[in-house]
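A single protein chain has been omitted from the complex, and every remaining protein chain is retained in its original position.
What follows is chain A.
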Amino acid sequence: MKVRPDWHQMPATDRTLGSYPAYVGHHAGADNTMVKGTHVSSPPTQTQPSRAHSRIEIVGLTKSFGSFKAVDNLTFSVEPGRITGFLGPNGAGKTTTLRMVLGLITPTAGHSTIGGVPYAHLKHPTRTVGAALEATNFHPGRSGRDHLRVLAAAGGIPESRVDEMLELVGIPAAAKRRAGNYSMGMRQRLGLAAAMLGDPNVLVLDEPTNGLDPEGIRWLRGFLRHLAGEKKTILISSHLLGEVQATVDDVVIISNGRLVKNGPIESLHGQASAIVRTTDPARLASALHASGITSERLEDTVLQAYTSDLQAIGDTALSAGLPIYELRAQQQDLEALFFELTSQPENQNRNLAGAEPPPPVGQHLPPHRGQAPQQGQEGIS
């Protein structure tokens, strides 16, 4: 599984970090050095008071193409004020589901509503729901600005919003050029500007991080955080959990069109743990046990302690007179977990039938990291 290197380098705590200066203050302890040098655009100038009832509800949604069941009896809801990650491997049915929610595809069975109303019956669809489905939905011969002008006209949105949005996503200079010459990152930004044009309360973004550079991804993360702070309902799809794990509050994981997991992302993390390397792990283990911390021996000199309190481990080791060679919080390998969830026999990717089975989870990890944590197995919904 290929994970973008820029994501690996991002600490998990970065999710609390808005690239928006105005919002950094909201996150106590945010690493402000990360904000410096980040391109910052001005926040939307007109923010409407939050309109209630912008929950997305999906009930028994099913879509068959001939004998192929792309989406199979899917039920979940997306809550306002939270960023929900809609995850699954390629071909799991994410895009089909999103397109059914947006009234583009007629479901075979089931239904979905936005604030209790099916998309097609919304009075002002693009002012209620902003959608960015593909980064290539532009006429290559039309300028980015004209593209937005067309959408503004169609949605009954004042044209002044066009330049505001171009400013907001940081491509005002490119807006007069024809969209066919845009880089992938600029297309994503233009798509986001299009989605935001009607100042909607609900945002549906399909793979918004595709083609964004690290700066763009960080910008997007802060941007989405800012929007969630305005009580907007945000649903973003991705085939890489790692891409969104720092961004989302809730996850909905599907595989082969069926729901696999649904719940807050914290419930995926499971128990916090730390890796500690010392001379005598057995003695440290009993010392830790005495202070109420359970642990497990991984290797000759390595212990996995089930706590997030590194200081407690250090103090215990000091009073036990044991040296510490290494002490760090165990990284939650959500990517491995995601992979495991979506490759269980019943969830194995139907598009890869007959292909080599994937390597067992954990084998690709560096040896000293020990086994991949097996959390998340206990139902998280």
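Everything that follows uses one rule, which is that a residue touches a chain if its C-beta (ideal position, glycine included) is under 8 Å from a C-beta of that chain, and two chains touch if they have at least 3 such contacts; residues count from 1.
As a working rule, contacts and distances are computed from a predicted model.
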*asked:* Given that one chain of this complex has been left out, which of "(2Fe-2S)-binding protein", "ABC transporter permease", "Cell division protein FtsX" or "Multisubunit sodium/proton antiporter, MrpD subunit" is its protein name according to UniProt?
replied: "ABC transporter permease"
*With respect to the chain omitted from the figure, which of A:Ser77, A:Asn137 or A:Asn210 is a touching residue?*
A:Asn137
_Hidden-chain contact residue, picked from the options A:Ala109, A:Ala154, A:Ala282 or A:Leu318_ = A:Ala154
*Based on the whole complex, identify which of A:Ala194, A:Leu212 or A:Ile265 touches the chain you can't see.*
A:Ala194
*For chain A, residues in touch with the removed chain*: 99, 102-106, 119-122, 125-126, 131, 133-134, 136-143, 146, 149-151, 153-156, 194
